[in-house]
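Complex shown without one protein chain; remaining protein chains in place.
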Amino acid sequence: MTPLLQVEDLVVRHSTRRGRGTHGVTAVDGVGLTIDAGTVLGIVGESGSGKTTLARAILRMIDPAAGRIVFDGRDIARLSGAALRRARRGMQMVFQDPYSSLSPRQTVGAMLEEAIAAVGVTDRADRRQQAKRLIERVGLRQHVLGRTAHDLSGGQRQRVAIARALSARPRLLICDEPVSALDVSVRAQIVNLLLDLRDDHLAILVIAHDLAIVRLLADRVAVMYLGRLVEVADTQELFERPLHPYTRALIAAVPDPSPFVEHDLTAIEGEIPDPAHPPSGCRFRTRCAFRRQRCAEDDPSLRSIDGQHLSACHFAEEISSHVGSPR
Amino acid sequence: MPDESGGAPVLEVRDLRVGAMTPAGEVPLVRDVSYDLRPGRTLAIVGESGSGKTTSVLALLRLFPLRSDYRVSGTAKFRGTDLLSLSDAALRRFRGGALAMVFQDPGTSLDPVRTVGAQIAEMAARHLALGRRPSRERAIELLNLVGVPNPRRAVDRFPHQLSGGMRQRAMIATALAGHPAVLIADEPTSSLDVTIQAQVLGLLKRTSEAMGLATILITHDVGIVAALADDVAVLYAGRIVERGTRDEILGSPDHPYTQALLASIPRLDSPRGTRLGSIPGIPPELHDAQAGCAFEPRCPHRIERCALERPPLDPLDDASGRVSACWVHPSLTAAGSR
Partner (left out) sequence: MSEVRMTLGDVAPPRDRRWRTYMLLPGLIVASFLLVGVLGPALAPRDPIETDLAAVLHPPGSGHILGTDHLGRDELSRLLHAARTSLEATAAVAVIALTIGLGVGVAAGWAGGRIDEVLMRATDLFLSLPVLVVALALLGILGGGFWNLVLALSVSWWPPYARLARGVVTVERRQPYVEALDLLGVRRSRILRAHLLPPALGPSLVLLSTDAGNIILMVATLSFLGLGITPPTPEWGQMLVEARPYLQTATYLVVIPGLCITLVVLAANLLGEHLAARLGPGVELPRTSLAARLGWGPARGPTIEQPESEDTRAG
């Protein structure tokens, strides 16, 4: 079965003018991934990882410098104009900030109807019907249609944003930090909604820094560091048997909400390097507890360690024999 | 509060009440908040937006925005002196000295036009009466203590030249410069990356223990509570609804809000596809003068009495200092059926 989305060797650059001259930052440096229809891929990473840039590049909101983005069989990396709009119609995005991702001047109903109209539904009554159905699908009551974004809470806004994205009947929903701007008890609602949508065979790409959220939502997880993928695996595999030092560090860094346990707050040392000047060889070596001589000289590539479990570490096999999970 | 470690409380807050003046009258933001803070122990104040957690500590140090109009009542005794009744001038001597605060976003809380060294040194100079050179040396020492590499160079850097994690460390150094007895940290790591957060949390814990600080930690992240807190107070709609030790609150939460909050958190060991518990309904509007319990409309355990009469903070058993404001006390009734 051909995957719904296949990204190959994607390179995205930012050029910033800082001080004298132009600096180029390669925000995404040769990333490849696949998403099968109806599955959820999670991408985790911290600042400078390039995960948001990756998402925006897939949607062609930024132009990639190189690589292929094959969606539903068509490479959209090189398309533009009307052809691009047609080809990418099946992808939609849910943004991080629910406050600026909704139009401040429209009612929810108007927003949804506008989106529905853009897909070609000309009949007004038809649009209204569809808007009603969408609102229900995301778990909101009908009266929300008459409200403006201003009157809604963060959780409600995010649901409306999801409804709006769904109006284009996408096959892939890309969510960039969909819950990090929401209150803790509200996040659960959105996560549950996304799980429902996944059950309805919608493919989702979730980008998050919150590992626990990704654990719940994703079938497969990819870990990014400084523009590269360092590990990709099925979710359970990744969390139970991480094969890259960075993944181990990430998992260990998440504070465990359990009582009665003594929490070990040792963390990996060092800062995230400047994406404009990544370390030579393996980019993670400056902070890696397992680093050796080879790491400074030889840039490891992402390779299969165990079937579908990929890692970009020279010593992945050794790490796997380390004491099980980092917890 | 349990009487084990800590000794006499260094900060005793009683019936703290904060209201904001608006054209519509006074809007209560914080009501009847009381707690003891003991040296060497960390109290986590947990709540979501609108719970009043930040406001309650801003009131202690009178850190409201200029020209804003707030009414604060109650007492906050720091070693016997009521902070709330001090004049602005007198309070200034405590602020940054004996009681220091670390804010959420070091990008906006550090002065962007002064070097970090200057800001730390100023605190040392003011509260420890040090001269120029000694306070600069002290700044370098502190930067080293908080784990900033190359402190001699870092001391002359401006905040924008440092990364987020380093800025937060610099802010902690500023707070420590005046030899505080009480450290108030308001969401100190929520703007940081996960791996950096772990570093800063570790730093806070170690420093707190080494210096015997009493810490108030404001957070919405239960994981951070578990990692750092000794005692926990849960805030909802401006009131404390439950208070106890970390293990008590996280292990056997009693108040339905606490229970629901803990149930809504995804954990790293949850299997894929687990549905999280979510809380139906709306947090109450601040103006609502409610007769009954503020959480009642959303509570799965509610009984008739809850809407009519607000439950006081009841001790759950005589031995511990554990209290919970509920008529039903689900943890006690459930204990029998477990």
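Order as written gives the chain letters A and B; numbering starts at 1 within each chain.
In this section, a residue touches a chain if its C-beta (ideal position, glycine included) is under 8 Å from a C-beta of that chain, and two chains touch if they have at least 3 such contacts.
Predicted model only: the values in this text are computed from it and were never measured.
Undergrad: Thinking of the whole complex, not just what is shown, which of B:49, B:144, B:163 or B:270 touches the missing chain?
TA: Within the whole complex, the residue contacting the unshown chain is B:49.
Undergrad: Looking beyond the chains shown, say which of A:75, A:97, A:269 or A:306 touches the absent one.
TA: A:97
Undergrad: Suppose we count only contacts with the excluded chain; which residues of chain A make the list?
TA: Within chain A, the residues that touch the unshown chain are 59, 61, 85, 88-89, 91-93, 95, 97, 100-105, 114-115, 118-119, 139-141, 144, 153-156, 159, 161, 164-165, 167-168, 181, 183, 186, 189, 192.
Here is the rule we go by: only the chains that are shown with their structure count from here on.
Undergrad: Would you mind writing out the residues of chain A in touch with chain B in their complex?
TA: So the residues of chain A in touch with chain B come to 46-47, 153, 183-189, 191-192, 195, 209-213, 215-219, 235-236, 239, 249-261, 263, 265-269, 271-272, 287, 327.
Undergrad: Which chain B residues qualify as touching chain A in the complex?
TA: Of all residues in chain B, those touching chain A are 48-49, 163-166, 193-199, 201-202, 205, 220-228, 246-247, 249-251, 260-262, 264-279, 282.
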